[in-house]
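Missing here: one protein chain of the complex. Every other protein chain is in place.
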């Protein structure tokens, strides 16, 4: 790699997430009827879904499983050469797992595990979504017809995972995957407790926060974007009417200033709806914002205290007795 | 340049625009009182201004002049090496003009002219804005305190220029400057009439449309972003109350789907307020959207006909007799 | 009636409108799939519909007919005594037509014609909408579950009719029906060209504008409200995707400051979506705002010129040859 090539340009964007659910039908109904997403394929025990402006074949793969959690997540590389570079860097970490043949909708993917055991895929070749006649958009610069069903999410925004060694995970993501850290939480002890990284001008595409339970490979939430804060409020109204358990929000995070709504889908996974893209990171030399314990103790942007489940609940849930009432406040 | 390095990564973002005005005081009052921007410096006949989340020292340089129009515009490079590569590529076109010593707020800039004669600067070294105590934001991941004065624009969004040879300009911007074309208008004759290019995940940072008058180096508009469409509507209410002439909008463009409001600042230049970033281009292999004459004849997204001044009025105005009533509809 | 009783308190609100359509199925699909309304009954060639927060059984009766236009419209009286007073006042004008037996959802109504021949009904007894289990709202202070389908209109807002003698119509509405005029257009000749009247704290519930064609009893538009301007913009996006012809907007009226979107339903009637209730008339001694010809020539609030069809197109259309392309701009 020549000195002029920055690794942060090798990953184009977060491409899709595979979510595991013990209630495939219920989860599917949630993503279609409440989130307003479109089913594009169904293979075996997996259903593929997309938001109305996701340009690829899918951004969510919903797979039946005994427990909720994450199956894998995928980044799209910027070019075939970028994919090769990332494969080489991942292999060098010892966490690489070689090439897969790809899946419906995309070509060969290089597989790896992050240090906490979450499975990552990186691919370049993809199938652009081709709308059926009924879903052709009125404006040709849009992936598909705007969904006026339910919340009508625009596109996959980001993913949040739990991990044990946040500092080690950050080194892996920066150096091997090629992401940039934009914000982080550093405890008074010097320990890193949360990191937010990006491959784009969005202020983050993925976040990891500390798993206090000692479990590995757990999932915190995935997030779809709508166009404005008003539409996040509308999403809360819709969840209320559909009996979807609201975890917390709508409110504004201090970190990243995301306007958020967290709910639980029927399989037990936490799902977020946020506003898209008003805040962008344009500076090529952005220095990560470091939040201290004292600053985090102040709560969210407007003072809402972070609810305790936000720090403890992940999927799969490590306390089986709590599974029955996920979404209830402690 | 090795095959793995794509030129589109050398430019980080549109950095600032120098606007010329025959009414410096009036223009300044407009940008401060109506747009809600902050003055950061004043040198000679120039005043430097920024939106509340512009991270550099300024994004607008307002310079006294006999006529309105554009002085120059600047991109920030992604790295010193990227700046060197762009300087080399610009020099090779014969349109390069060498290095300048920089200006307040940024380091040495490579100067060039686009084929229509607009002056471009590219620099890397910059001075991050350091808010005074009174302007320190409550949240440390924000450049300065949110402006609750007037429209309160967040950041510079894009620039639109008039040019004679759109096709040649596009080749120059793609190959020498290193931008990507995301949308364009191609007439039935095959002539290109408008181009939209980006250096980021924003769907465009700069646009050029055809100058039907034969004049050269003219300016169409510059645009500041607010966070939502509701805030663009509020901007229209504020312009109405301040007697700011509204050119057209609020409405939604078919091209790029920008929700726009065009007004005239007292110096005679067209200024736009748009919504920020809901629509992003994440695909690394985005194919430019090509709009035909027939498609353009349909008007804007919801059917508003483009007003005739939009196609004819630029600064400096080539019809002096029309200067007195800019902003009036034909 | 004692001197302390003001007639303006006898009418509680605009209750429903009967719209005639030559394409009942198409019109029904529009109001259900695009407007997001709910069908509550179907009798003969009429279908009854409501918005999610309309508290009565219906606010729209859609009736098959050879031509589009209005069948009748109805006000709900404030009390049985108020209904009696209004019946007496209407009978005294010579335009009263006696009591009807009522319709599905409401009790006996006093019938009358306005001076232009539009049929008015006033009733007091009504059937409050009782949501089925599936449509029970999460919050008990709401008429039914929020509609997240299509535009999802909240409630009937107002009605606009065309008439020949605006001044005479105003006298009739103020004195016999018991409404208050809040705004009006008075031409330089002294002729009244438009009137806006209310029975509530909303700034208007009904408007009449001059019919320049000499036809009688014609309909201009009816309007449903959503909660914010952002949701009116979203309505425009939805209409665009559904191929619903947009007449004009979204934009803000100078008169009444309504944020409007006008479209055509498949039967040829004009339908508006507006924002609800931010502007209220609380003053009991509000003096009607009088707009002059010169003021009206300035266009809408932000300068949009009123399109010519807005002044000429009503239903039934008096120029049959134009019926084929309603919604097309002149």
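The first chain written gets the first letter, and so on, giving A, B and C; residue counts start at 1 in each chain.
In this text, a residue touches a chain if its C-beta (ideal position, glycine included) is under 8 Å from a C-beta of that chain, and two chains touch if they have at least 3 such contacts.
Predicted model only: the values in this text are computed from it and were never measured.
Undergrad: Quick one: which of A:10, A:230 or A:265 touches the chain that's been left out?
TA: Candidates A:10, A:230 or A:265; residue touching the omitted chain: A:230.
Undergrad: Given that one chain is not shown, which residue among A:41, A:240 or A:318 touches it?
TA: A:240
Undergrad: Per the definition of touch given earlier, which of A:32, A:99, A:187 or A:301 contacts the omitted chain?
TA: Selected residue, touching the omitted chain: A:301.
Undergrad: Which listed residue (B:62, B:238, B:255 or B:307) would be found touching the missing chain in the intact complex?
TA: With B:62, B:238, B:255 or B:307 as choices, the missing chain is touched by B:238.
Undergrad: For subunit B, which residues reach the chain that was dropped from this view?
TA: 137-139, 145-146, 148-151, 228, 230-231, 234, 237-238, 240-241, 243
Undergrad: Kindly note down the residues of subunit A that lie in touch with the hidden chain.
TA: On the subunit A side, contact with the omitted chain comes from 228-230, 233, 236-237, 239-240, 246, 248-252, 259, 261, 301-305, 329.
Undergrad: Just the residue numbers, please: which parts of subunit C touch the chain that's not shown?
TA: Residues 1-6, 9, 12-13, 53, 55, 76-79, 81-82, 85, 128, 138-142, 154-155, 183, 200-203, 225, 227-230, 254-257, 276-280, 282-284, 289, 291, 295, 301 of subunit C touch the chain absent from view.
The rule we apply is simple: only the chains that are shown with their structure count from here on.
Undergrad: Looking only at residue numbers at the subunit A/subunit C interface, is the share used by both copies over half or under half? Answer same or different.
TA: At the contact between subunit A and subunit C, which are copies of one sequence, the residues are largely the same (over half shared).
Undergrad: Sort the other chains by how far their Cα centres are from that of subunit B and give me the top one.
TA: C
Undergrad: With chain centres defined as C-alpha means, what is the inter-centre distance between subunit A and subunit B in Å?
TA: Distance between chain centres: 32 Å.
Undergrad: How far is the middle of subunit A from the middle of subunit C, if each middle is the mean of its Cα atoms, in Å?
TA: That gives a centre separation of 46 Å.
Undergrad: Where does subunit A touch two or more other chains at once, residue-wise?
TA: In subunit A, 138-139, 228, 230 touch at least two other chains.
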